[in-house]
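Shown here: the complex without one of its protein chains, the others still in place.
Order as written gives the chain letters A, B, C and D; numbering starts at 1 within each chain.
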Amino acid sequence: MSDLSVATEELPPVAPALKVSSTDVAVEMVDVNKWYGEFHVLRDINLKVMRGERIVICGPSGSGKSTLIRCINRLEEHQKGKIVVDGKELTNDLRKIDEVRREVGMVFQHFNLFPHLTILENCTLAPINVRKMPKREAEDIAMHYLNRVKIPEQANKYPGQLSGGQQQRVAIARSLCMNPRVMLFDEPTSALDPEMIKEVLDVMVGLALEGMTMICVTHEMGFARQVANRVIFMDGGQIIEQNDPVSFFTNPQHERTKLFLSQILH
Amino acid sequence: MSDLSVATEELPPVAPALKVSSTDVAVEMVDVNKWYGEFHVLRDINLKVMRGERIVICGPSGSGKSTLIRCINRLEEHQKGKIVVDGKELTNDLRKIDEVRREVGMVFQHFNLFPHLTILENCTLAPINVRKMPKREAEDIAMHYLNRVKIPEQANKYPGQLSGGQQQRVAIARSLCMNPRVMLFDEPTSALDPEMIKEVLDVMVGLALEGMTMICVTHEMGFARQVANRVIFMDGGQIIEQNDPVSFFTNPQHERTKLFLSQILH
Amino acid sequence: MNAPSQTFVSNALIPAQAPPANSVGINGWMRKNLFSTPLNSVMTVVLLVFIVWAVTPFIRFTLIDATWTGTDRQACLRSTGACWAYVKAYLPQFIYGRYPIGERWRVDLVFWMLVIGMIPMLIPRAPFKRLNAIFLLGIFPVAAFILLTGGHYQFAGRLIPNSVMPPSPLRFAIEFGILSAVILFFVGLFAWLSGKPVAGSGNVVGIILGCVAAVLALCGIDFGLVPVETANWGGLLVTLVVAITGMIASLPLGILLALGRRSEMPVVKLASTIFIEVWRGVPLITVLFMASVMLPLFLPDGVTFDKLLRALIGVALFNAAYMAETIRGGLQAIPRGQYEGAKALGLGYWQMMRMIILPQSLKIVIPGIVGSFISLFKDTTLVIIIGLYDFLGQIQASANDAKWASPVTGLTGYIFAAMVFWAFCFSMSRYAAFTERRLDRGRR
Amino acid sequence: MATLLNNPTIRGYAFQIVFVLVLGWLVWDIIDNTARNLQKANIAAGYGFLDRTAGFGIVQKLIAYAESSSYGRALLIGLLNTLLVSGLGIILATVIGFIVGVARLSSNWLVSRVATAYVEILRNIPLLLQLFFWYFMVLRAVPGMREKWSLFGVFHINIGGLHVPKLVLGDTAWMVGAAILIAIALMIFVAKWGAARQSATGYRPPVGWINLAILIGLPVAAFFFAGQPLHFNVPVFNETGPLLRRGFQPDSGMTIIPEFVGLLLSLSLYTAAYIAEVVRSGIQAVSRGQTEAAASLGLRSGQTLRLVVVPQAMRVIIPPLTNQYLNLTKNSSLAVAVAYPDLVAVGGTVLNQTGQAVEVVSIWMLFYLGLSFLTSAVMGYFNKRAALVER
Partner (left out) sequence: GTLEDVKAKGFLQCGANGGNLIGFGATDEKGEWSGIDVDFCRAMAAAIFNDPTKVKFTPLNAKERFTALQSGEVDVLSRNTTWTMSRDSSLGLQFVGVTYYDGQGFMVRKALGVSSALELSGAKVCTQTGTTTELNLADYFRSHNMPYEVVAFEKNEEVLQAYEAGRCDAYTTDASGLYAERLKLTNPDEHMILPEIISKEPLGPAVRQGDDKWFTLAKWTLFALLNAEELGLTKANIDEKKTSDNPEIKRFLGIEGNFGEPIGLPADWAYNVIKGVGNYGEIFDANIGPSTPLGIARGLNNLWSKGGIQYAPPIR
């Protein structure tokens, strides 16, 4: 897991250069609570993400990280509190939900590419059908992003023919094709072999450098150090601590954070 | 892969003590050729293994090592040349094949234990049904060998309940129960985790010390150094080089061998 | 950047709270499962109405308006509900058909033997599986055969006619000798041809001889039972006989066909494949027609088969083809390594199959096998088409009896038949599901 | 010798030779016995009987048939009836099966329970029983021969069947036919044009509406242009006269007989229970991640279903679905139990009148086998094309 921290640590932390570029709020969560049946999985979550911010969320397994970011594009419903994305509050209004999903890209741990479509079709599906973009244009955009993730030559293959790292890069490109304002990543590298992790992280660092708003659940501490504005530590469904990466890693405040960091770094 | 060379190198090489104990020929291959369809997989193989000899075969993937040893107990049929095992030539005569298989034990990379039988039943199956041994006696022998591979307490479990290393040791014990004159090993450790490799190699070293005739496909160079009388290097279906382990490792002759060794040892 | 939120350390852990009332409890459950969206609410209401609309008449018919007692059709003629009195009066015939009343204890005995044999077989934990299987597959069929037909078959008489030699222990001995010699010859030939000489397996020979002798002797003995020809069997008896015989006979046949289809010998493979595909390609009732109309044409003059036996042959062959495909699936799921491991230990083809491959693959396909048993059980109703009175046939025939015929008699009969078949098939499918889950756990 | 005996190749050959001999002997014996038995019974072998006069009536005929037609014709009628009931049964079973299968996965508890109950009840009751049940249910539920229920004054139901107007073609009816063909061609063109527009501009023209207009408008225009060459032969219902003369008159309108309805209903309801299971497992085989990924790309649930879930589920569904189609076709042979004249029912009558058992059974078998092989060939081709490309 920390193979990569070697690779990325060679670069100087880019955080200073990556100043938050705007004061707009991209995502705001106010007192969000969520239950699975009787189980209280998110507790009083308060979080404000500015446009251009890059947030890394970490924490032990089962602490509610995935649930949190899945609430942001309403893959899960919250029961209490308020979530506002890009100025739109998430309620039961289906139209709002669609609008929000169009502006929020998500990359999953298991890629979830569509196996029956070629790479190019995977990337153009949403632009054509959601954004009503002409096919030509959608393909141009798709090729642009495939270039960006460095696999233009795979455009006409099927997902089954690609390695895990390549698949995850396609998943990122696919999200980018919708030109989202916010990107969510849910442990994008944890299903990958070490060499492939690097490929994917490089792409993500690139994105970060361009100022994309990112909320990323990951345990790649090298990545967190290098690109995050803020690191959030969750446990038991709550935000236990949040801080800028340097302070977070060098000077954790909470006992739980200290324990967690001592396990994850060696 | 070379975790173990460290472990075994602590012992002095046992090879000198393991002199070939007899001059009988255990296995003899003369000009053996084999094709898979159009593909010429074994080319003019000549090999004489004396009783008590311990041969290690190594070489790059696809070089025909597995095919070679599978020909020895006729899991594969050869098309040209002569293979004599324990004085019996392998032809189409089923009775001869049965006799040879009874005298030759084989341990596979993936153990191939029978999952629906207990460990003890795995070990007694062949003695009872092939050697027509009384069940009592077969069980005594099986327990003896299970003791020898240090898992007598697992006798009544099922293979699925054992770790990989334990399973491979059962596979060895199962072969030994037939009291074979020759043991064949096809990469017995390559499907195992490092800690387990050691368990299995220890058992094999023990066998070697007792003078069992062994032909072993393996990349465990530590094992080769410690117990082999001879190391055979194959490539492209031919025997490229054979030598005693010391000379083989310190002074390989052929270019291919050098290249191969440089990759495998570091 | 206004970064007040930059640094944050929680100082108090938030305790778990109870979820909002409307998301748990019966309310939450209904909200989530019945009325989560407007569409869902509409569907819930519509379905509720539908259920009431569909189920009420059914309950009225079968329970509220039903006639429970009566001695003939007068009781039901004006009824608008089920005529259970008729079912009660005919129940024995539904079960036994025309089996003579005084002999019905024999059927009962066979039934209880079956139940006693099956129950411990079906409970995974019960001990003595092997003995149990011997009982079910070896002793039970012979006993059932003798009890149901009455036994005292002079099969043996087929070899040496009475005119040449009257029945006597000597004739039995001679005929037994001839028969077992023939069987042994074929077993030996088959074994040799397929790879493993039987020489040396003396106990195999012994077992074969013993079984042949026992079966012949038992079937030949006069137990003093009145013979009951199969034409008089009917009802559930015929259904169960056809289903169970079909199941038992189709299993070994299916295994042979499956092995045949995987054989490396082209002729065997081709023959098995054609056999399987042809049987699977045609409807069962044409097979039954063939068995009932054409089989007599195929046989030499004077040789006849009992009609039930003909149906059984048809059903067994038909089902064997389906079984073969199920089992082939199981065989294909066994990794190559298992074959190689067995061969490397010196096991022969049949040893390998019997001890290593089949036990594993049969276990995998148990759910599939039970599935085809269920369809076989349902298909037994088709024997009606060739004039055998199975459970459904018997019910239909009786519904038309002048003594009980009424507007509701037929419907009552169908409902009763449906309930009985459903109970059998549903419990089988539940059992299959149970085994599947159990095996899954075992594999994990 | 010993080596010969133990040589597996030789054994293999020996086994196969013995096998062929035994099989050959068996087949020869059967043929010989059959020939002899037929001769003894004075039955001529061969298909010559197909030209002889059948002499019996058939209640449902899709093409012209009278008692004076030949046995061959009668069998053809049966075959067409089989195809008709199977074809419609397949369509109906697919529709019901998909609905029930999707319903089983519904988030609405009641819906999924009812669907489950449907599947568990219908799968576990013999088809023959359901056939009787539905047939006699239909007979008992509808009004008698001299009464009727009418729907919109066009469809009439009574125990004689469903009576609907029959389309009668006039001389210039070909114009309407041509108009329909032209409309179809136009529709394809419009669909292509729509797709091209969408690629070019991103906006999809209302192809569906345009096509609907073409489909209705063109034939209607042609209809009036050609001087209204189509008219309906309306079922005539007499309310007066002697009782036997009342009710629907023969040769008026089109009658869908209750035997057909009962058979169709039971076949499709029964098969639908199996198809529902196929559909359910197909949909479940598409992982949740796929839906979530689609949702997070902003696809609406209809689009997700159409573009992501269905194409993937279909790969899993289609092979077992074909099996169910074949089963339905084979099960349609139960028709004889409720007097629907399918191939097996008509064949049975022919068999009984001529005694040509071998020939009639062979016709049955050839028909069903042909159908199976055709289907599996098509399926094999389809499967090969649809296989997911893997590494």
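Just so we're on the same page, a residue touches a chain if its C-beta (ideal position, glycine included) is under 8 Å from a C-beta of that chain, and two chains touch if they have at least 3 such contacts.
Keep in mind that this is a model prediction, so the values were computed, not measured.
In the full complex, the chain left out of view touches C, D.
Screening D:Gln290, D:Ser332 or D:Thr349 for touch with the missing chain picks out D:Thr349. Considering the full assembly, C:Tyr389 is the residue among C:Phe145, C:Tyr322, C:Tyr389 or C:Trp422 that touches the omitted chain. Interface note: of C:Leu376, C:Ala399 or C:Ala432, the residue touching the hidden chain in the full complex is C:Ala399.
Here one chain is not drawn; of C:Met30, C:Ile116, C:Val212 or C:Ala231, the residue touching it is C:Ala231. Note on the undisplayed chain: of the listed residues C:Val46, C:Ile101 or C:Ala433, the one touching it is C:Ile101. Hidden from this view is one chain, which touches chain C at 77, 89-90, 92-93, 97-101, 162, 229, 231-232, 292-293, 296-297, 299, 301-305, 307, 384-387, 389, 396-397, 399-403, 405-407, 410. Residue-level contact of chain D with the missing chain is found at 37, 40-43, 55-59, 67, 132, 136, 139-140, 144-145, 159-160, 242-245, 249-251, 257-259, 336-339, 341, 345, 348-349, 351-353, 355, 357.
The rule we apply is simple: only the chains that are shown with their structure count from here on.
Distance from the chain A centre to the chain C centre is 56 Å, each centre being the mean of its Cα atoms. Between chain C and chain D the centroid-to-centroid distance comes to 29 Å (mean Cα coordinates, whole Å). Centre-to-centre spacing of chain A and chain B amounts to 51 Å, using the average Cα coordinate of each chain. Each of residues 8, 11 in chain D touches at least two other chains. The set of chain B residues that touch two or more partner chains comprises 94.
Residues 1-2, 5-10, 13-14, 16-20, 23-24 of chain C are the ones touching chain A in the complex.
Residue ranges of chain D in contact with chain B, taken from their complex: 2-3, 6-11. Contact residues on chain A toward chain D in their complex (touch as defined above): 73, 75, 98, 101-102, 104-106, 108, 110, 112-116, 125-126, 128-138, 157-158, 160-162, 171, 174-175, 178, 184.
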